[in-house]
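What follows is a structure written as structure tokens; I'll ask about it next.
What you see is part of a larger complex, with each chain still in position.
Chain lettering (A and B) follows the sequence in which the chains are written, and residue indices restart at 1 in each chain.
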């Protein structure tokens, strides 16, 4: 197990360029009191360091790097390419994006470069090179941060042309393209690559989330994700040519829809991400996002950004309560982070993020609750040393998360507009979260054999090779869980003919004849084998058993008494199929059976509302015990007698956890 | 009574061009089992049959026509002009539409041709000619289907120019135009035809449904409807020049707002339409739409499209329950259809309609509930033979439906934004529906003398000649029912001065001094002559009696004790005026009086929740008895002893109708 860093990076975005020099030393003094050891710099300085086409100006950045180096910081050096300078828009309007509605933009905001603009590419590459040339050999530059929160989409003419090239590379012939997109439908057959029009509000787009040809729109998402990934790779390679051993990342955004992060992660040295839950985001969703980020490379990740206190861009920006930031940070570490970084270190004086919290608030002093909490956590992390770095999060359950499916499922026209990909995945994740069963979020091309159970909700789009892969996994004893809206289409969004769930039909031992849609005010009922009743929503598969047994039958509507949930033996393994959106209690009943079949165990054998996570290093097991509820909770007996590394105190059977209380316990690995 | 067809057409949209050849014979085999005898083909094949400007390619279509002819199908041959090929957009961008927001579109979707594009017109005409030349003499081509679901609007520069020509033809002088649109208001006077700008979001449009000059926007709707009608006529005439006896239609969409279907129907040989109720559409609304489609020409119509099972483009696409499709089909026949056609015969493999149900589902077999129900209905219809074809739907009540009013009423700025035309008409229709009183939906230029009662809710815009026409109808003994927001404006949307309801004032024997608007949370109360109270909403006319008597007075607000509902003797007839939006119970009370006055009777004299419709041929009366409720309902005694043609069994006093049960009974005509 390779450690990416020598210590837990603790710090965050730092923009001294926005402040007069006298503030810089104040910053250093305050940061020292908080045990801050890292700073992410140069995130939005393109206009500063390249004031015109022909000039580069590094004096200020040199000073910043020097100051931080002197303080022995781990510098996370950004390339500044996420916001273009004004002069570039003025001289080359093509660098701007065209939006979904066909409007070509002007200078403004950020994340505003057309990824296929050659001008943008030329200057972004050159900037990365200049930075790498200058700072590539600085040993304090621990990590390179390309761009920032890649995202959005462009629909300009350059992108249209590049899309055609991308398509030709992919499909080779126009006939293959016509077939893939089923363009015979509505007579959309094209005879020439140049007849292809990108899908937006002026062409195939029906509304932002609906389109006449999902196959085309999914390809456009792939193309857009790839285009930005090319931007990333271009900068990465530019850096690498001057700093061959650089650790290079860019900050991701959890379940952000537009980019296929699994594909991206393959090109990144380490995953980093920005965690910004809302005041009402469930903790299980936060945990799932961490697990997804860890899953991208199956390795520890960096928490590149979180707010010490408050956000600004949510509708309602509640304060984090005392202890909450600490607990949230340990949850992040528990799920695989090796860094805790804030946005930002000093709160900005103007523009749209001035109400976003920071380590140093507008008051400018150490005498704030926020600073005290940051400093206190800094001390704890400092005393932890490097022991956690690189530790694993072992899991026996994998949940598939797949951007192709995310895109495809939400482009479907019918059967039910309320079907949302992340919600469906999260409903399953929540079960494992509440049971303290560790989970890996995995891609469709993961090695399933590592898992006792693979969970694949709404596995709508099933690419080539998936059928044999899943069959072989189950044949060898794997447990596979899937359900409604699975196995429906191939990677071009064309339906697998011959009966749903297509390639999964044999595996699941069922045939889904019809899919009923329920409006929000409607529900159906079902009864489990044990006689308990439940209610279901959204969609109802009408299932015929073809070898499977029913675990629950519908009890209402015309398909009453037909199966709603089934189980099928296949080779040495088992396939569970859940044909409707269950309420959480009912889903729990089914997944309890899945866990029983697969013999997967939770981290510890105890019922508790505490979140308990285990990271394991080569010789040790680290138990994170977190109270993210509003209640005071008892310590499970399993931990009685163990010492909390954070406080040095032994826990007893009487120890209780107040809200946001955290303990970190360590065992020798068996 | 001329029969349009030799048998009930049973089939639907069929797109073998989207499928490999091996599927075609499978289709034929399956369709045979379902007694399918008709197919609508070539609906979206323009790109296929005209791959470039200079080439036509008919080989595949020839094969399809030949195959269907061999199977003795009634072919409904579409002209394919509803979706333009990609090459045409590329070469002639002007063929695309410009939307309400002024954005010129690119290739994409369908119904995408600017109706005033000369390029589009040239190629559409030529395509219709080529098709007619080739297939015009094929006796299996029973019906020509021009384009598909004409609709939408264009706001491009070509349309602007054509609009000016249309206006000059209509108004002759610029002074007449200024007067008609009241352009002196806000100083909008134009001095030259070229100063006229079409009304959209960049000019007079305030929001999509509001405008500064309703007169102009109504004219633009008329113009747009006329422009598309010219497109239809152009193709129709092209077909006719090669197939002089062709039966030519295009499929309409019920109460679709944008096209004046009464004007269109005059140019069509037969009306056809596509019926797609939502999961929560009341059956009375479905029935009203059928009656409207029958009313367009006062003749039987074709049901060109319905889904056998499920739609895809609604927010929630529920399955049709067992029996529902059959019951719905008989309701359609009952209201005047001579065909039952599905969209579509085989479910598409990709693109946005793949979740739209079809006779052959993705499973591809006859072994589905949907197929069995389609086949079973096919057998029934086959055994019915031609006896129903061309039968009348006699009615003594006419309800006016008028697109000019639809447009004008919904463009008004004030008094109440919640006033919706179709809802108002439907509230009245529902009364007759629930009483099983047959109704004709009629245009303003209908012959009123055929009806004992004419119902005219929200007859807001009253064209030239309407006043004497209604007066003469009532004078001769007719019963006329109207109400709030009637008689307000002339055909240019200018108010009839001298007191509301303008030309109807003398007829109704009242003067409406003011119109109060109620917000959704507000209501007024009223009391009927019999002492019962009710609640009313939306708008309240403040009425002075000028000869009329009051049937109900308001009991709240400052106009308490002034009349809300009135009745006026005029000549030999009577005019009822309902000055506010009544609750259904109260409306029933008033319309009961209307029915008593007019001596109109329901189909049978019995209170029942069954829908009962009578169609009459030259010598027979056909009673359709339909249970469209969720309850089991008893058979009215009137039918006891009669034989159900569909089953051959006699009904008894004990016969009951489960949900979706249907019977078809036949009497000799007296």
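Rule of thumb we're sticking to: contacts are C-beta pairs under 8 Å (C-beta built on N, C-alpha and C of every residue); 3 or more make two chains touch, one makes a residue touch a chain.
Since the model is a prediction, treat every value here as computed from it, not as a measurement.
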item: With 2 chains placed, the number the full structure-file assembly comprises; value: 3
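Everything that follows uses one rule, which is that only the chains that are shown with their structure count from here on.
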item: Centroid distance [mean C-alpha coordinates] between chain B and chain A, Å; value: 49
item: Touching residues on chain A, where the partner in the complex is chain B; value: 101-102, 181-192, 194-197, 199, 201-206, 210-215, 412-418, 489, 492-500, 511, 513-520, 522, 557-558
item: Complex contact set, residues of chain B against chain A; value: 15, 17-18, 44-48, 51-52, 80, 83, 85-87, 89-90, 103-110, 279-280, 309-319, 321-322, 347-356, 361-365, 368-370
